[in-house]
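Below: one structure, written as structure tokens.
The excerpt is restricted to a subset of chains, each kept in its original location.
Naming follows writing order (A and B), and every chain is counted from residue 1.
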């Protein structure tokens, strides 16, 4: 355990705070804050533990539940002090993403021993809390934003796995993974870093898309006659 | 077991009916009714059992599957008799919420022994079926409505846990929890009870939010020069 457990508390608390901030954007009441804080803070890690087949972390250590509730209450009484809550959501989410992708990779590696599973586990569980938060609250998904997001989680998880394989001490491997993920996501937020996105046309509306394909086929058929 | 098992059937059947009513609002076919009924009726309990690490209830007792299918078929042929299906969704959801928050707390307590975990488990699993229903069907989430919702689930679960700790007989503890949750949610539906919601401004659109923060910083920078 050692230093890794700190990542866990850090990731949960920060994700919980983003959930509570989103609750404030939706003007929910205090229990809505707590629910979204728990969903965001504990959702990704719950899935991680279920998939790994280990006991769910907050069932074993109910302190995590109180961490989420605390973050929700704190946010409820202080969110009005923030200039731009959405910016805070993005930055706290970045710090939490970095903590959780490394912790997911750490736990994935410890349980399965497979570097591929560990990297995927880090990426997925870091992203899923935020994805669930945005879906449940009806916010635009961070996942669909243009700046680098998933790549930062993947790079952080992979950096940790590589640093561990290279024989670094646990604390150093953790710091390497965290720095890689947070650095990359910070650059994306500050400088608008993007990967080359899929450059072709965006999708048409579903029905328009089917209609267009139908017309093209009809035109081709007419030409052939 | 005893009386608690009745809560389970009641919660599943009523949640299934709300899923089917939402399917009728979306004008799905009968299989869509069954799918939404199963998702709503069994979704929250499935998560509860996975998180508790016990066998999923409907895999052990496939009768629950038939209960959901039955509720879906019944709704398919009778929903047109209802004056306001959305009102029925809200009221059946209230009765199901009360059953499921108590049953979730009961099962959580039986498996983990932790009152905190039991209360959270009751609240989460009671809410998640409805949340999934609304997301999948594209309905406005009950969670985001103004009247008290999550608090009723939390109070019901906590009341059961407290009544059990106080040494009440199982049936009495169950009735206490059910009455607390259903009473509070009923009051919310009839009298529009709300908790003080987060009173500051609602969130701006994500992009507008970032833009506004950028402008404020620019203005502050100009003032400083």
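The rule we apply is simple: a contact is a pair of C-beta atoms (placed from the backbone, for glycine too) under 8 Å apart; a residue touches a chain by one contact, two chains touch by 3 or more.
Nothing here was measured: the structure is a model prediction, and the numbers come from that model.
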{"item": "Assembly copy number, counted for this structure file with 2 shown", "value": "3"}
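One rule holds in what follows: only the chains that are shown with their structure count from here on.
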{"item": "Averaged-CA centre spacing for the pair chain B and chain A, given as whole angstrom", "value": "24"}
{"item": "In the complex, chain B residues that touch chain A", "value": "50-53, 112, 114, 116-117, 120, 123-124, 127, 131, 135, 141, 143-144, 148-151, 154, 194-198, 200-204, 206, 209-210, 212-213, 216"}
{"item": "Contacting residues of chain A [partner chain B, same complex]", "value": "22-35, 38, 46, 50, 55-56, 58-59, 62, 65-66, 76, 79-80, 83-87, 90, 135-140"}
